[in-house]
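Mind having a look at this structure? Questions to follow.
Let's look at subunit A:
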Amino acid sequence: MIDCSSFYPSTSLADFHAQGHGWADTLVCRLQTAPLPSDAAGSHLWMIIALPLLGAFICGVFGKTLGRANTYLVACGSVAGSFLLSLIILWCVNDYRTVAPNTYGEAFHYAVGWDYGVWFSAGNFRVDFGLMADHLSTSMLLVITGIGFLIHLYSTEYMAHDDGYWRFFAYLNLFVAAMLTLVLGDSLVLLFVGWEGVGMCSYLLIGFWYEDPQKAFAGRKAFITNRIGDFGFLLASFLTVATLTAFIAQAPNDNFSSSRDAAGAASKFKQGLFTRGPLSFAALESFAQAMPSGTDPSRVTLESEIATGPLKGHTYGHILTAILLLFLLGAAGKSAQIPLYVWLPDAMAGPTPVSALIHAATMVTAGVYLFCRMSYLVVLSPFAMAVIAVIGGLTALFAALIAFSQEDMKKVLAYSTVSQLGFMFMAVGSGMFWAAFLHVVTHAFFKACLFLGAGSVMHGNADEGNIRKLGGLKREMKFTWLTFAIATCAITGVVPLSGFFSKDSILHGLHTNHLEQYPAVLHFVWFLGLATAACTAFYMTRLYVLAFEGERAKDARVPHAHESGPAIRLVLGLLAFGSVAAVAWGVPFMDHPSGHEAGVQAPMENYLWPVFNTARQINDRTAFVRSEGEHGLPWGAWGMAWGIALVGTALAFFLYRSFFPARGNKPVPALEPFRKLSFHKFYVDELYDLILIRPIKFISFIFYRVIDAVVIDTIGVRGTAWLTTRFGAMLRYAQSGDAQSYAAVMAVALVAGIVLALWGSM
Partner candidate 1 sequence: MFTHMVSPLTPYLPVAVVLGLAGLLAVLIPALTTRLGPRSVNEIKSATFECGSDPIGSARQRFAVKFYVVALLFIVFDVEAVFLYPWAVNFKALGWFGYGTMVAFAFTLVMGLVYIWKKGALTWES
Partner candidate 2 sequence: MTIPEFTMADFWPVIPAGILTAAAIVLMISEVFLGAAASRTYQSLLSVLACVLAGAVALMNMTDTPRAVLQGYAVMDPFSSFLTLVVCVGTGLAALLAAGFLQHRNAERGEFYALMLFAAAGMTLLGLSNEFITLFVNLEVLSVATYALTAWLRRGSRPSEGAFKYFILGAFAAALMLYGAALLYGATGTTHLTDMAAKLRAALAETDASGGHPKQMLIYAGFLLVGAGFAFKVAAVPFHMWTPDVYEGAPTPVTALMSAGVKAAAFVALVRVFMALGPAVDPQLPFIAFSVLALLTMVVGNLLALPQRNVKRMLAYSSIAHAGYLLLGVAALFAVGKDAKVGVLSSTPLVGISGSMQSDVYQGILFYLLGYTVTAIGAFGTIVALERREDETKGNAWDLDRFAGLGSRKPGWALAMTVFMLSLGGVPPTVGFIGKVLLFRAAVDAGLLGLSIVGMLASAAGVYYYLRVVVYMYMRPAPEGALVPERRWTTELALVATAAGTVLFGVLPGPITALLQRTDMLFHR
């Protein structure tokens, strides 16, 4: 590594060269020197959010008057501006002056951030309005604004014939602003604001064509399912506040003594908690650092019971597990995991760019982002980790099985998204946060490319999305075919493409990591992962083969498909390029900077190292996750993963290119029950309807008819209202309009007062 510390600003270029540095070093150091100091960058973080927000305002209020071209310009321009700003922030975060001055002090010294002051406070509890960009959020920023910009660009062509274009772009810009808030917020509260904001925009966009009741219903389903998750999120936040408050009251100074003087550290922590609020990530990180495992009479540990507050009597460890499981509920809602995944496939009712941006690339990864952001809390609870991994694994396999038989192009991709999100949760559960995030990034590229490709197909085939009625598009839509094929290879896990490395680093992590207390869990999840990888290869190939290979279906809606216009092609090309190029993040070729572990690491792991360092340190102390590090590159595992992918692909090719066509596309009786089960999504929607929705409807019917209508409405509300109105009407008679009587009332009141006073003072 080159030491840039002497490069800027103390010494001149000549001195720098005199120290034995060459021009190459100068260039590297120049690249590592951000164009503006990080506090200046931090204090302008708000602009990243404000730009799309302003765009949303302009498009929403003036869009109709401005006309199409101007609306496109505003919408795309604002996101592009955010993208440029994000690049600058990326530069600042990677500044070699790692201990950059910011408002976070000890915690997150590597982040660029700014505290804009108190947002609201009540007693000791307070929440600041603070934005923060570290390596994790910067990567998300680039994904959101970069891919977001491409999808805006794509939409200009895709929505060219829709009259509601201004509404569409306003929502889309609003979504980008909300997502950026989610990512930039430096506290759970601000994150939640973004969380709710993206949920609302998702609802608005799913039901964008609200004239169709089915689409409006899909929007409602998404919204209500997410509400259930939000309920978990809120409960978790409340528990967090209660836990931290109890911890401050209870923890002796020894808890903070690991690195520096105990009393000073303790007061600093308490001060920090007071000044930035218990829901800020800085406070949560210090809390996690100060919380040891095991039993230790001189400290508060995970085993100690909470002494004060509403949680009195429970141990910190249990409460922490409860918090994480509640967050898991929230994340399962947003990131479509079991049991709340049902909304995402229906969400495909929205315009395709929306599916690509919100329901594939960005919003649905919010749950993964949440856990990565709180990695230091996650590693404190092995039970929660096990649950997260199992939920992820089951979701991944389950969704992949459903994707086998779906016939709508977007439905297949939706279940594929659910399945890939399951992969990310597996990674979180095994403590491989960087791998989860690597998959977020690569998945954003290839899944956006796939969705937009599907959109392009629908655009060129008169909105036909059923793969049975497509076919043979390879010749008719050459460009779409090429990009779709590349993205399919990427998600399938063909070697030189990005999906392989991200997926494989997850599987590798599942293989080598073990939860100390639940040794079998990750192994089980590993098998789930391998099975899912095979399934992924199968259903993606099936999708590809049915849509692009072979002959054009006889019952196609239009005889000939037409290739999409330049904007769509440009975006598809860039995204396909991205899904190849993202491989640069995933190939493990860098040395570990600390010499901490043997072997090599991927650039993404290296890049996110400071973010997950705290989690790593905590795990070194608690040893909840044990890693059997392998030396050298995992050739064996790679070979196996590749083999699995090839087998899945080959099987699908065989079945759908030669086997089924040879049988005249008639179903195989032996497989028919499974196909039916898969096609009907394992009847989960029907199951939910039976065990949840119907009982609730029945109970609410009772409440509505009996309790609400009769008791509350008629007797309570109407009765009270009737009585008060009668009373008011009676009082009106006193208001005769006669000035003498008014004066008389005053006089009487006065006399009564005097009498009362005299009587009282006697």
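The candidates were selected such that all candidates are chains of the complex that A comes from, given by their letters.
One rule holds for everything that comes next: a residue touches a chain if its C-beta (ideal position, glycine included) is under 8 Å from a C-beta of that chain, and two chains touch if they have at least 3 such contacts; residues count from 1.
Keep in mind the model is a prediction, meaning the values are calculated, not measured.
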Quick one: in this complex, who touches subunit A among 1 or 2? 2
Note which residues of subunit A are touching candidate 2 in the complex, please. 118, 721, 724-725, 727-729, 731-732, 734-735, 737, 739, 741-743, 745-746, 748-750, 753-754, 756-758, 760-761
